[in-house]
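Just one protein chain is left out here, and the rest sit where they should.
For chain A:
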C-alpha cells in the first residue's frame, strides 16, 4: 500500500502563523483568536445561506412541474401551486424573504410533506445524532488506537496490514459496503446467520422501557459498522503520521535513554503529543462523516437527516433540500470553529510562551 499522504487534509493543524508567536497575555490572545474565528464562522454561515439559495435555483426546471411530474394538474392548479411556493415573485424578493425567514429559524414548507421544514429536520435530528455520534466515537477510538499501533510498528506487518485494511475500506463506496453487510448479516449467507434487522431504527411492536434501548441498539449495529468502516481510516492515518513525527523527536530518544519501557514511552510521552493535532482533526473531518451518513441512512432506511436529504433530491423537494443542506453545512462549520479554538487551547506550544 502506498504511503497514505494523499488523503491527509489539505488544511493541516497549523492554525496560522500569526497566532503561533504567542503574546504574553495568553488569555487575551485566546479571546481575540476565538472572536476572530467566530467572525469567520459567521461569515461562512452567511455565505452558506446565500449559496444555498442560489445553488438550488440553478437546478433546471420548474419546481412546480417537477414536483407534480406524475400528477396531472390543470394550468390553474399549477399556478396556485407556484403561488403557494412563492415562485411567482421576483428572485430578489424571494431571496430577501428566504434570508429573513432563515434568521428566524423558518426554513420554509416542504412541498411533499406539507409541513414546516424546521419541524421535519427536528424530527430527523435524533436518529442522525445517534448514528453519527455513535459512529464517530467508535471510528475515532478505533482509528486512533490502530493508528498508534501502526505508527509504533511502522513498516512492520501490523502497520502494513491495518493501514492497508483501513484504506481499502476507505475506498469502498459506502452504499456498496452497506448493501453487502446487509445481505450477509441481515439476511444471512451460508453459515453466517442473519441476526440483524433489514431496515430502520425500530420495528412494529417494539418493546418499551430499557428493552427499547436494546431494540434500537440492535438496529444500530449494521449502519454503525458501515459508517465506521468507511471513515475510520482518516483517523488512523492522521494519528499514524502525527505519531511518526513525534517518534523522531529528541524527547522520545531522551525518554528511551532514561530506560523507560517501550510501551511507557509510547503511552506517556509520544501519544499525548501526537494527539494534539489529531483531536482537532477529528472535528475537521466531521463533514465526511455526515456525508457517509447520507448514504448509510439510505441503505438502512434509517429515519435521519441524510435520508430526508436523499428523499428531497428524489422529490425534488426544494425547501427540504435547502433546509437540510443548510443545517448540515452549519454543523460542519460549527465543528470546524470548535476545532480551531480547541487547538489553540490544547496545544501548549501556542499562546504559552
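Criterion: a contact is a pair of C-beta atoms (placed from the backbone, for glycine too) under 8 Å apart; a residue touches a chain by one contact, two chains touch by 3 or more; residues count from 1.
In the analysis below, contacts and distances are computed from a predicted model.
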Legend entry - Identity of the absent chain, which is to be given by its UniProt protein name, from "Peptide/nickel transport system substrate-binding protein", "ArsA family ATPase", "Amino acid/amide ABC transporter membrane protein 2 (HAAT family)" or "4Fe-4S dicluster domain-containing protein": "Peptide/nickel transport system substrate-binding protein"
Inset, instruction - Consider the whole complex, including the chain that is not shown, and state which of A:98, A:170, A:196 or A:343 touches that chain. - result: A:196
Legend entry - Candidates A:182, A:255, A:312 or A:328 - the one touching the absent chain: A:182
Inset, instruction - Go through chain A and note every residue touching the omitted chain. - result: 59-62, 64-66, 68-75, 77-78, 80, 82, 112-115, 123-124, 157-158, 161, 179, 182-183, 186-188, 191-207, 211, 214-215, 217-219, 221, 261-263, 297-301, 303, 307, 310-311, 316
